[in-house]
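In what follows, a single structure is set out as structure tokens and then discussed.
The other protein chains are all here in position, but one chain of the complex has been omitted.
After this line comes chain A, so read on.
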Amino acid sequence: MNQDQSGPGPSFEERLKAARSRQGLDAPPKPALGNQGELGGSLWSIGLRVGIELVAALAVAVAIGYGLDRIFHTTPILTVVFVPLGGAAGILNLWRMFAPKD
């Protein structure tokens, strides 16, 4: 009765594991995908995300710069200042996406 706990052979757990892997029921451990694996998806979806993140940050920056220009009547200056900041924010978004988690 108790042979699956203290039997001479391999324990029940080991035999079950061996049987399962023989039948291919246990998926092999997946290689770590890093940060981008967490949201799943193919290269296409990663590319789409990269594009969206960059453009979104730039669009927000241009909107802020243009809006402030309209308020302060300084028309091109603040937009010009905010566009590189928006680009930097886009890069920051990408860094957040792909940075190795520590």
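Quick notes on this structure:
Quick note on the criterion: a contact is a pair of C-beta atoms (placed from the backbone, for glycine too) under 8 Å apart; a residue touches a chain by one contact, two chains touch by 3 or more; residues count from 1.
In the analysis below, contacts and distances are computed from a predicted model.
Comparing "ATP synthase subunit a", "Transporter", "Lipid/polyisoprenoid-binding YceI-like domain-containing protein" or "Electron transfer flavoprotein domain protein" against the UniProt entry of the hidden chain yields the protein name "ATP synthase subunit a".
The omitted chain makes contact with just one of the residues A:Ala19, A:Ile77 or A:Leu92: A:Leu92.
Listed by residue number, the positions of chain A touching the unshown chain are 38-41, 45, 48-49, 52-53, 55-57, 59-61, 64, 82, 85-86, 88-90, 92-93, 96.
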